[in-house]
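I have placed the structure first, in the form of structure tokens, so that the comments after it can refer back to it.
Left out: one protein chain. Kept in place: all the others.
Moving on to chain A:
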Amino acid sequence: MSAGVRDETPMVEVVDLHKEFGDAHVLRGVDLTVPTGSVCVVLGPSGSGKSTALRCINQLESITAGRIYVDGELMGFREGTHRGAPALFALHPREIARQRTKIGMVFQRFNLFPHMTALGNVVEAQVQVLGRSKSAARARAVELLERVGLTDHRDHYPAQLSGGQQQRVAIARALAMDPELMLFDEPTSALDPELVGEVLAVMRSLAETGMTMIVVTHEIGFAREVADQVVFMADGVVVEQGLPEQVLTSPREARTQDFLARVL
């Protein structure tokens, strides 16, 4: 696609991001730029901080240092002056909720609402957050469930669906908010091997529509086929990034070579 070619505001810009959990320094200065309309796949061993970085982008984790811009907007803070000096003002939870509406997120463990049907899951936030009418939200939900191939399952509760079906409902639920950016946090890691394909197929078709996506995954094949940019993280820093063929086929860094040798 158009990775880094167009001279416009990138969809996501992460600058020198640090995150501490108590004494643990999990992210140690992450820089990441994801151009609008591109797919960025983040690889790395477990504990490398890739999921944490993703969760920081939509502020499920508060950040310790650095800046995150989504579509040019600073996330979580407002810049201003306090007693004459430049300062960051923390945003009210209401403001943070508003910033999140343009970011869709898909979780490793699906996190569907178990007391609502598949359709109910997709309708809920449209009504509660976007203020759509029940009928408009329903129509959109029906359309999205058809897009992920679950028209026949819309009246099923999550417990009656397979993992792959649940994850596809979760993708439809996130898309119902008409996000500009989709975050995928190991979307296939909790699935039985034979169910991984159906979820990746939905993600692939989503990428083809030009959706900006950041995908944390271990699916090297998906990275090779779909990614515009592959980022390899280890120990809380970006070790290497570039085009998929470059990072996956001829990695420069020893740690990347080591990781790929183990997963391929």
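Quick note on the criterion: contacts are C-beta pairs under 8 Å (C-beta built on N, C-alpha and C of every residue); 3 or more make two chains touch, one makes a residue touch a chain; residues count from 1.
Here, contacts and distances are computed from a predicted model.
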Candidate names "Transcriptional regulator", "D-proline reductase, PrdA proprotein domain protein", "NADH-quinone oxidoreductase subunit J" or "Polar amino acid transport system permease protein"; UniProt protein name, chain not shown: "Polar amino acid transport system permease protein"
Listed residues A:58, A:165 or A:256, member touching the removed chain: A:58
Touch with the omitted chain, as defined above, among A:26, A:68, A:177 or A:231: A:177
Selected residue (touches chain absent from view) among A:74, A:125 or A:237: A:125
Contacting the left-out chain in the complete assembly, out of A:47, A:72, A:114 or A:197: A:114
Sole residue of A:10, A:49, A:158 or A:244 that reaches the chain not shown, by the stated touch rule: A:158
Interface with the undisplayed chain - residues on chain A: 58, 60, 93-94, 97-98, 100-101, 103-105, 107, 109, 111-117, 124-125, 128-129, 155-160, 170, 173-174, 177
